[in-house]
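Note that one protein chain of the assembly has been removed; the remaining protein chains are unaltered in position.
And now, chain A:
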């Protein structure tokens, strides 16, 4: 993929405006989000102790974040003891440099990859390409996205914006040795991917993964998946490099008993995902490297309200219940993290320097559905509101708010302003001019009553008294 999310132009409202015109996209998204939503609700309903698990998950993450330095050191010691090598990366560039260096040291120019949000966030594939290394995505959805020269649009099912006929076209167009009579039947498409990747799995010498969890006490890494492509990458190549965000840590082995219940049920709506791999250091003769990634996470940690976003276990339950995501789709968020969690995580990780990132805290109706389903109880609406206060505001908006503040601060001034408004109500146009038209394009201007409430109260109370 040559294009990159980083520095993507536009703003959420502009991107969303285009996306909502796409009826195919809206149909795909509606079907997908409602299907997973239903499955999730039914398997979560099976557990009478869901709220207790959720409370434990939240507290384990908060405790880890509070003591993150101590647990990271413990993790490093455990991995090293088990024969692995630990690297630390301050930012995306440093992480990419480390990974490229490790791949080069093996003499290989091709690597296979397990689906990983962290490596997408740092745009690793492009960085490797610049060093002459080709990275092959092996998750079916990531493969569709990569072959289609596209962006992922969902955390869990990144190609959810594509339907079967589009996927067939992409395969016919980009996959060498694809069966000529390939149909758009999902089993046939999955089979084509199986054949396409089988040889690559068997001959690849280097693999790159992320991790869903890492356990400080034991140095164990954990990857959850469905297809087996993850297991192929994790077990067959000679060298394994895992790039993991520092917030993915859990203190103790026992803590997995909480998260292995919370994650599959929240994410795919299954009691358990088909495959989970756990390994500690270098196993079965492999070389193992762990790259611990900061890339803005310590800035998020420093924010008292916003740091709860680091509890996120990337289950994507919040995407599937969000009325905004369901209509706008994942691309509108301009980040590898779409949906409600993306709306709070992205502007914190990247800062709010671009129009896009400054607009993300507004990409929400604040309905609170995301908070309800979050398995680690991230109060996304609370963070959104906090970020809105911190977001840069245009000079005209700041001036307007200043005037409004001045008027609202004094009841006499407010009464005068209201009377002025009723006198001028005939002059208010249906659509506002200039930049203000952005508001009236999608909304009616509220009608101004011919008498303000204050005046009405004064008049009717006076007449009551005189009776």
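One rule holds for everything that comes next: a contact is a pair of C-beta atoms (placed from the backbone, for glycine too) under 8 Å apart; a residue touches a chain by one contact, two chains touch by 3 or more; residues count from 1.
Following the convention adopted for this analysis, contacts and distances are computed from a predicted model.
According to its UniProt record, the chain left out of view corresponds to "L-lactate dehydrogenase complex protein LldG" among "Hydrogenase expression/formation protein HypE", "SoxAX cytochrome complex subunit A", "L-lactate dehydrogenase complex protein LldG" or "Acetolactate synthase". The chain not shown here is touched by just one of A:52, A:173 or A:372, and that residue is A:52. Considering A:129, A:175 or A:283, the position touching the chain not shown turns out to be A:283 (whole complex). Although one chain is not drawn, the whole complex shows that of A:74, A:242 or A:261 it is A:261 that touches it. Interface note for the absent chain: among A:197, A:211 or A:376, the touching residue is A:197. From the options A:101, A:132, A:186 or A:449, the residue with contact to the unseen chain in the full assembly is A:186. One of A:16, A:32, A:79 or A:111 touches the chain omitted from the figure, and that residue is A:32.
The chain not shown here touches chain A at positions 28, 31-32, 35-36, 48-49, 52-53, 55-56, 59-60, 62-63, 65-69, 72-73, 76, 82, 88-90, 94, 138-141, 144, 157, 159-160, 163-164, 167, 186-187, 189-190, 193-194, 197-198, 201-202, 215, 218, 220, 226-229, 231-232, 234-236, 246, 253-254, 256-258, 260-261, 268, 270-280, 283-284, 292, 294, 298-299, 301-302, 304, 307.
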